[in-house]
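First comes the structure, then the notes that go with it.
The other protein chains are all here in position, but one chain of the complex has been omitted.
As written, the chain order gives the labels A and B, with residue 1 at the start of each chain.
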Amino acid sequence: MSLAYYKEENKDMQKNEYDVIIIGAGVEGCMIARELSRYKLRILLIEKNDDVATGTTKANTGIVHAGYNAAVGSNKASMNVRGNALFDTIASELNVPFERIGDYVVALTDEDIPKIEALLDKGKKNGVPGIEILSKEEMLRREPNLNPNLKLALYAPTGGMVDPIGLSIAAAENAIDNGVEIKLLTEVKNLLKKGKRIVGVETNRGNFYGKWIINSAGLYSDVIMKWAGIESDFKITPRKGEYFIFDPSYKPIHSILFPTPTPTTKGILVTITTYGNIGIGPNDEETEDKEDKSTTYPGLKEVMDGGKRLVPSLNMKYIIKEFAGLRARGNAGLMHDRYSSMIPRDFIMEVPDDVVEGFVNLAGIESPGLAASPGIAEWVVNALKEHGLKMEKKKDFNPIRTPIPSFASLSREEQARLIEKDPRFGRIVCRCENVTEGEIVRAIHAPLPALSYDALKRRLHIGMGRCQGGFDTPRTIEILSRELGIPPVKVTKNGDDSFFLKRETKSVEAKK
Amino acid sequence: MREKAIDVAIIGSGPAGMAAAISAKQAGAEDVLLIDREIEEGGILNQCIHNGFGTQIFRKDLTGPEYVHFFAEKVMASNVKVWNDTMVLELTPEREIYAISPERGMVKIKARSVVLAMGCRERPRGAINIPGDRPSGVYTAGTVQRLINIEGYMPGERFVILGSGDIGMIMARRVTLEGGRVERVVEILPYLSGLRRNYSQCIVDYNIPLQLSHTVVRINGRKHLESVTIAKVDEKRKPIAGTEETIPADTLILSVGLIPENELSKQAGVLIDPLTGGPYVDESMQTNIPGIFAAGNVVHVYDLVDWVSKAGELAGRSAGKYAVKHKEESRRKIRLLPGKNVHHIVPQFFDPLSLEEGEQKIQFRVTKPFETTVKVSMIGNNNKKVKERILRYARPSEMIEINIPQSIIGSLSRVKTLSIDVEEVKNA
Partner (left out) sequence: MPEKEEITKLICIMCPMGCELKVLHKGKDVLKVEGNGCPLGIKFAKEELTNPKRVIITTVQVEGGLYPLVPVRSEKPVPKSVFFKILEELRKVKVKAPLKFHQVVLKNAMNTGVNIITTRALPKA
């Protein structure tokens, strides 16, 4: 399976016909694929990168928002609250760590107080369960390292943390298990049309035909819309957010802590990830470049200052990593809600069949897109049903995804048994996260194969500890080379020309 | 799960661990087990193919592999059990070790005493917050050393090296000898952080451009490193705007410091000195947990491997004695404190009565370089100076060792702390 990516593409035309083609394997695309795999359909999930969840999903804080931020009546609000409610089932079926650790919005000044009260009101109208305002004393009792000058805080017990990448991988794996086909390293170059109807996609690996095409292309959803011939003035302007991640041994807080939001962002927050690291970020900078995931001094400083506003004692000495991600912000403006009042047209979710047929459009899905993703997947299924796609449930749909055993999280006895069965689990390749060769080999040969170092990192958290890959990199390159059957110089960090090695040490003459 | 009871377990078979194994045996311990995650003993020295090792212990200038060879021979000859390809997952305060290997599976080892000899690890990019992209082509020096010397691959052709520590300079030479080009070595400090001899034979010998008071301010390249932006820094080590220079390069080597590797130590409840990053130890290299000893770069980062082995020898001897005869007495310890211009001291505690057995050695590093004569004073908390010594120079890159002579034992009877000061001697 994995080796196929290094060989010529199969040009068999008959195999290229599907009921549904999903463009983009971010968290939305993967969740939609998984939800559709409950039905007797031929489904194709297409991704331009060498793995799922490499775009806007990758640099996401991982918060499953409770749903008090979005405007009452907006798609954001309804999808967020619905998606959040579906998370317990989905996370347990997909075996993804998810915890409702609760989220807090902290008022640091007197001016913040009415804003917090407004959030409470919005949250109640949006149907957020259990939302309440906490006194300063209660907030400090729960999080003693918070800024002692805080006034009060909003508490939403349904706020949770999930690993967005892990969730996407799990959803994709489960979808594959249930018959979905996935094509990585496959970039859509145009849409194929027959009259008013979109009939397929043109890609670097040939054409694929589908009765329905779903645009879940994230940062590139505006480009797909243009090709579809709708809303040529819609534009995604990436908003960059930078983050810091701390050593997991450092834990000054243990929940999700937001400052009081501004009209455009939720602000720089301090949170604990599902893997126990403290994370701070993101700031919010506009960029024109959809691939610009670079960090900057001013940006990182802003994040640091923001984090320290909430938790003044934050010790930067424990930072092990910084990175940036891009939010897919659209410019869709306002729309009328069902009471004819104006609300933001935030998440675009539509079947624009007055203009094109066979096209489901999802665009401008930024935060809280992760929390909303199960809701959006559910909406897509309903939309396809309403628009006449014959959808018959499979009897043999298996909702459970069995992950690769995570050696580090097993008991000593379980570890001992695992090594007895497969001695490769007895060799630690990543010493900080205790990842074994056994796990690496399995991930490379999984239904959704890990083809690069970063793909392994996303699945196994290899190289994410204190030494940040210093120890495991040479060993992992060797394993990737061996298992993929490619020379070590062809092993990449994350596809394209992100090679680790240039040449053999002795392959050129020394220059003088 | 297999269980095994032994006298002394040594975690890590680098220069500290091998020396500890030999001396534990010599101290009378029967069953000594040397555990290492690599497939052969020697630790990181196996990839340090350059010379400069062994001048103190072997009176010879050896390469890393040669140093390992001679030590490994002694280990073999002393009937120490060696378990390679074995990773210690956990150490408990009761000195139980959970270790795994493909060959033996999981083994629970009960040791009468333990020597921590896990060495150190390199500070990665994240720890120094270099902004920019996150492409391939950014490595720590040790990783590049392993790739070039052991695995047989060059990561690139045009290199920038951040950090003028010994590993950084040695890699500059190594890369050059293998046909790579070192475009620049940049050092954030206004002085070299490694040994001068390495500056001479690794940098000057090959005309490699080195810039002090400079640092990398941006990493450029979406998928693979394309260039590195450097800038001059002010006295506070902050980049000065307008001094940026972008150097095309496909590999950035980070040589920005080593951190003692103490995850296992912490699991076992061993307390860590924030100044060294390693355990607090006493004159016998015992940590705060009875029966758990530590030696080498796990305690504090050394600049000479010979001293690492000497520390290992001491820790091994103490661990061996402890295993033979549980010595559980708690005696009065004097706390050694870093004073003027001193960054840290090892050991942090010492038993004045140990002077009855002979002089005791202490090691420390200064906070800044002194190129002229300095005076080292050892001052008790009663403000009495108990010892003074003159040194020709003192540099942060070179650890300083001084003795506490037997003769001062009398003057320590009421002393609780001793602080070490280093000061310039005017008109020496």
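Everything that follows uses one rule, which is that a contact is a pair of C-beta atoms (placed from the backbone, for glycine too) under 8 Å apart; a residue touches a chain by one contact, two chains touch by 3 or more.
Small disclaimer: the values here were computed from a predicted structure and weren't measured.
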item	value
Option touching the unshown chain, where B:Ile150, B:Ile240 or B:Leu271 are the choices	B:Ile150
Residue of B:Ile57, B:Leu304 or B:Ala323 in touch with the missing chain, whole complex considered	B:Leu304
Per the touch definition above, residue among B:Arg2, B:Arg197 or B:Lys384 touching the missing chain	B:Arg197
Touch criterion as defined above, residue of B:Gly52, B:Gly316 or B:Gly380 at the omitted chain	B:Gly52
Contacts of chain A with the absent chain, listed as residue ranges	504-506, 509-510, 512
Sites on chain B contacted by the missing partner chain, in the whole complex	39, 46, 49-52, 55, 61, 63-66, 68-69, 149-152, 177-178, 195-201, 204-205, 303-304, 392, 398
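Assume only the chains that are shown with their structure count from here on.
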item	value
Chain centre separation in whole Å, for chain B relative to chain A (CA means)	40
Residues of chain A that touch chain B when the two form their complex	245, 249, 291, 293-297, 299-300, 316, 319-323, 412-413, 415-416, 419-420, 423-424, 426-428, 431-432, 434, 466-471, 473-474, 477-478, 488-489, 492-511
List of chain B residues in touch with chain A within their complex	1, 37, 85, 87, 89-90, 98, 100-106, 108, 121-122, 124-127, 129, 131-137, 139-140, 142-143, 146-157, 177-179, 181, 217-218, 220, 222-224, 239, 250-251, 259, 263, 266
